[in-house]
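After the structure tokens below, expect a handful of questions from me.
For this depiction, one protein chain was excluded, whereas all remaining protein chains were kept in their positions.
And then subunit A:
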Amino acid sequence: MRSYEKYFRMNRLPHIWCPGCGNGIVMKSIAKAAEQLGLDQDNTVIVSGIGCSSRASGYMNFDTLHTAHGRAIPFATGIKLANPKLKVIVITGDGDCTAIGGNHFIHGARRNIDLTVILFNNNIYGMTGGQASPLTPTGKKATTAPFGSVDTAFDPCELAKAAGASYIARGTAFHAKPLVDLIAQGISNNGFSLVEAITQCPISYGRRNKMGDAAGMLKWMSENAVPLAAYEKLAEEQKGDKFPIGVLYQKTAPEYSAEYAKVIKLAQGGK
């Protein structure tokens, strides 16, 4: 028993995720970030969509809301506007966040509303058996792309940046320790934060793409994730499958619930 486990609903463990699924590692990083910040369980809300990753809300010992596929950000927006004092954390999958929920994602970022979105990116629709998502890399196999995906994948961090998010970071399940800090910084940021956590789905993605078992997929992360400063020094031809990790972008910008509160005051006759 570890101290961060107070943030789990212990009577719900073991969780339902497959052997070797990275979701358990990322969920632990969220619990550790909550502990690092000393988050109050009665003033923190976890909101998720639908998917394997979105099941995490059911295991976390906060006020939690398991919503509809792709709709976690709108529910979270409502919660934040109803009670701006709450810390609101969104747990979402790559399909949930960038396919069916893609529009909500960009508009949440555009508003810079104070939510922390933790995107569990396993590059696939895990729960439904391995259909391609907008984050499936070109050439990777899925049930809907048996010869390899033809589409170009989104970079969700670039997408969030262009849309207006004020804190953007990427980590991996292999780099589980630094992921805790990236999440904690995201929660501390007063605005829309995206933490993309690269995680392994050995069952619906790794197996089909001959990436080895869960440990093999984690090893792939260790070999290809590069801290941002070092990544920027790589020549184009060295980049290959490599991707930057760490805090990728930060800015200060007006936060939506604070701006909205001003409108409420005006509408009620205040100055």
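Note that in this section a contact is a pair of C-beta atoms (placed from the backbone, for glycine too) under 8 Å apart; a residue touches a chain by one contact, two chains touch by 3 or more; residues count from 1.
Please note the rule applied: contacts and distances are computed from a predicted model.
Of "2-oxoglutarate ferredoxin oxidoreductase subunit delta", "Putative spermidine/putrescine transport system permease protein", "Probable septum site-determining protein MinC" or "ABC transporter ATP-binding protein", only "2-oxoglutarate ferredoxin oxidoreductase subunit delta" is the UniProt protein name of the chain excluded from the display.
From the set A:5, A:35 or A:63, the residue in touch with the chain omitted from the display is A:5, counting the whole complex. Screening A:105, A:154, A:174 or A:192 for touch with the missing chain picks out A:174. Looking at A:19, A:146 or A:269, the residue that reaches the missing chain in the full complex is A:19.
By the touch criterion stated above, the residues of subunit A touching the omitted chain are 1-2, 5, 8, 13-15, 17-25, 28, 173-174, 176-177, 213-215, 218-219.
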